[in-house]
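With one protein chain held back, the other chains of the complex are shown just where they sit.
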Amino acid sequence: MTRFEYHKPHTIKEAIGLMGSLEDAKFISGGTDVMVLIRQKKIAPAHLISLRNINDFSSIDIGDGLQIGGGVTHSDIVANEFIQKRYSALTDAAGKVGSRQIRNVATVSGNICNAAPSADTACPLLVFDADVKIAGPKGERRVPIDDFFLGASRVDLVPGELVTGFHLPPFGQNTGSAYIKHTRRQAMDLPMVGIAVRVTIRIGGSEIGCKDAFCAIDSISNILRRLEDEELRCEDVRIAMGVVAPRPVRARKAEAALRGKVISEALFEEVAEIAAAEAQPRNSIRGEAWYRREMVKVLTKRAILISVDRVLRPDDMIHPDRLW
Amino acid sequence: MSDLTTVGKKITKRDAPLKVTGGATYIQDLKIPGMLYGGILYSKHAHAKILKLDTTRAERLPGVMAVITAAGVPNNFRFGIMKDNPPLKGGRVRSTRDEIAAVAAVSAEIAAAALELIEVEYEELPGIFDPLEAMKEGAPLVHEEMKSNILKMPWKLVCGDVEAAKNGSAYVVSDTFRTQWVTHCCLGTSGCIAVFDTGNNLTMYSNTQIPSLAQNDYFEALSAFGLKGRRVRIVQCVIGGGFGSKLDTYAYEYIAILLAMKTSRPVKFIFSREEEFFATSPRQCSITKISQGCDKEGRLTFREMEMVLDNGAYTSWGATTPSVMMMPISSLYKVPNIKYVAQCVYTNNTYSQAMRGYGNPQATFAIESSLDQLAEKAGLDPYELRFRNANEPGELTPQNFQVTSCGMKECMAEVVKRLDWKGKKGNGNGRGVGMASLIHVGGGARVYKSDGCGTIIKMDDRGKVDVMTGATEMGQGSETVIAQIVAEVLGVNIDDINVINNDTDVCPWDVGAHASRSTFVAGNSAMGAAKKIREQMLAVAAQNMDEDPAALDIKNGVVFSMQDKEKSMALSKVLRKVHYTPGGKMFMAEHFYDPPNENFNKEFKGNLSVSYAYGVHGVEVEVDRETGQIKILNYIAAHDVGKAINPMLLEGQIYGGGLMGIGYALGETMIYEKGRLKNGNFLDYKMPTAKDVPPVQAVIVETDEQAGPFGAKGIGEPGLVPTAPAIANAIYDAVGVRIRDLPITPEKVLRALQEKAQADTGRSGA
Partner (left out) sequence: MKREITFKLNNEERKVEVDPAWTLLYVLREVLELTGTKEGCGYGECGACTVIIDGLSVNSCLYPILEVEDRTVTTIEGLRAGSGELHPLQQAFVNEGAVQCGFCTAGMIMSAKALIDENEKPTEDDIRDNIAGNLCRCTGYVQIIDAIKTVAGGGRT
């Protein structure tokens, strides 16, 4: 029968101390993963150490880029206007996780530590080059998020350690981002495929021309042609894919193909193909491999376009769910 | 009677205030002193021999009061329409939902722990999961005592001469369509509490939709269990959703009875969500071959359909869905020549029973998709073809259905107008429109020996009315509709009506809440009883007021002369006068209404229902050609309901049915692998959420059905009958691909688009 003791430390030090002294203990934040695992009898810890009452754990600090505390919930992310403007992909992702009820208690750090390949906020954190802040009995350390994911549901945490937050570097006005979650229904769903993109652009020609390209409801072909005309160049890019590998992964070859180049239709196709080839999707009851690979191609293109649009027209964006 | 005061009005649901305050008692909420909690152990394998079943450790667990297995079921008792379903399976298991042991314990936790202590050893046997394979000679038998896996339930309907008609047709189309298992997803899961009194009479607290038939099932069970002749009482708690899921009895109910007998204590079962998914019976899946033809003028000449139905391991109502499938097959549009054959085949899969529409959605998906194919071949607009063959009032269909009121053409016109059919058809650009029609029973359905419902009405001295009806309220609003009808006939305020509908000790017989029959049958029954009381009241009032009863009317609890409204008498005064007098009387009346419909004869022909409901759905979709995703831009659901007794509740049925139908068309499917359900939870079973609701218009068409109470006919099921083909047809209009097996997933659409692009390229030689 389900029995556990429940502890509510008020500081990180206390939490780590408890973890060190108790036998068979697990950290719990929002509980939307841990309580489910317990109910499914997949885990049966004797102790749960709650991280919900740690002082100063839920702050979102801007200044040196973005610092997200270990107790920040998905709802906290959605409500933050700065994140929506500067780290849009993260808002996209956080807003689509589960339901409002889940978002209200589930923390980003908890979701990342659970390390499902479908974790929505993982891909945005990857494209923002986030650092994971860790505290443990031996002290504090930082790990780049790409190195934090070790494999299927495995992260770089040794027993006794917990994630105290994330640090995202600052990005300027020329950087835009997007996360597309491909689902079967419009809410309460896991992604079949998730794609996050961050681009930094530089315009050779006219900025107005580029903006106009997005204003008309036009085919992707025509938009790309205008961008090419105005020599819109991708200075830097990150592409991250979810649910197409045992862990969320960067499409590094696709990034290399796009970096430094002027955007054109031909380039787009090429980059999308490369990303799709880098993906290793599987068949499961949640989706077929061939389809997931197709979607990597389609959604990479769309995510790049949305990101560019967000740079050019930050106050008046095409909605991601508009069909092209 | 003059203008209506309650019928036709937006009256709020009688049970809503209790439900919004959290005060309604569902089976989940009910506790009986001394109650034990039951749990069931299910088979690990789809097909296996049970070599060893040891319950000793479970029995020894403190708090466990009883453990039973197949050995504890007396007299080889079996339930179900074919009597092939033992409540506990022993020796051999035939599906992953086979119940092999059950416990009763003092808490749900202990019951669950006890189940884990039961030791079972299996010898796995090869399972058969494809009905087409299971039909073949030499296929492993699911029930060894039978000679074949094909059920002895030969469904066959022949009208006219299909062969001749086929040969004489100008255009003929043929194709195969498949539909999937989907499930009801009632938010309130199944459950019951079985209690025996000191005389061994049984009370079942239940959320059944068939109180009278379940009562009968339990009588039979008690006889087999050595308790012949005892009373059975069914008390229905507030029901958290039905949709057909509670239209048959399940093994857990008989298990509850056995455990209650063994322990002499009340025993409660509540299904977990997981159990609700895999251990209740889903909608019948289907494989349909269909041919249809028409002449040069587009008049339908014949319709031929052949079905194979996966019956699963045991038999419930899924095997009888062909009886309802025959309805659209023979009578949707005017088709003079019909041939229909259906076979049900045992497999080691789950078994199906009733779900909203009861076979109609499956058959209509094939018929209405095929009809669009025929329209294309004949060079006709799909709407034109439908209009030319539309059903009309007064028709006698080949299956001998006597159509009375029929608003099919009016519904079609609504769809064409509101969808802007002419403007949107064939525009391409990834957008398209499609339509599909429906016929369903609207005046009861004689699928049992009786299609009746009884009502008893009594009134007290204050003018308050108690209406005891056999009709079940499961959220659809039968209680409110009955109250409206009685209030209207008696001329009293609806707040003075109290409906009692949940106790077989008090309520008269009713065959059950199915076939969209509650408004029509229970409504007519209530109306009949109310009219009798009204007559009694007017007679007494007439005496007291020195008037002719025919000159009186009643409104707002006041009897008045229609000529001189000042001449009046309060109803309560009438009631007290007649009661408090030597030789007095009180007003009571009953009426058992069994509609004058017909059972099918040996040829499956007969007027199944007193009236038929019609409807047409139209939908505009946008197809994302790169992802295969479907977006519904506009959905029009036009329904011929005879009369809307309560427009607000009626719209609720259309919206609810429509969204269930959209789920059926676009995303819901039960994923089975070798007989095991893989997505038995709300995350992986894609029931629509509030964000999945498209722009929808519910259009009510009133055709005044003479036989119905105030002109009404049924609406409970029609809402989801034509949704899938309407959407499939719209997708075809949009991008030229036809998906023939449900659900229409993005993968299927994208795959079809890719294949079409390749074929087109091939054709153009590029």
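Think of it as A and B in the order they're written, each chain with its own count starting at 1.
Convention: a contact is a pair of C-beta atoms (placed from the backbone, for glycine too) under 8 Å apart; a residue touches a chain by one contact, two chains touch by 3 or more.
Predicted, not measured: the structure shown is a model, and the values here were computed from it.
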Which displayed chains the hidden chain touches across the whole complex: A, B
Hidden partner chain, touching residue among B:M648, B:I671 or B:L753: B:M648
Candidate in contact with the missing chain, chosen from B:G38, B:P86, B:G188 or B:G491: B:G188
Touch with the omitted chain, as defined above, among B:Q476, B:T627 or B:T703: B:Q476
On chain B, residues whose C-beta touches the chain left out of the figure: 10, 12-13, 15-17, 19-26, 28-29, 184-189, 238-243, 272-273, 474-477, 648-649, 651-652, 654-660, 681-683, 687, 689-691, 693, 696
Residues in chain A touching the chain absent from view: 2-6, 8, 28, 31-32, 35-36, 39, 48, 50, 52, 75, 98-102, 104-105, 186-188
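The rule we apply is simple: only the chains that are shown with their structure count from here on.
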Distance between chain centroids, defined by C-alpha means - chain A, chain B (Å): 44
Sites on chain A touched by chain B in the complex: 1-2, 182, 184-190, 285-288, 291, 294-295, 298, 323-324
Residues of chain B touching chain A in the complex: 109-110, 112-113, 430, 622, 624, 626-628, 631, 667, 671, 678-679, 682-684, 686, 688-692, 745-747, 750
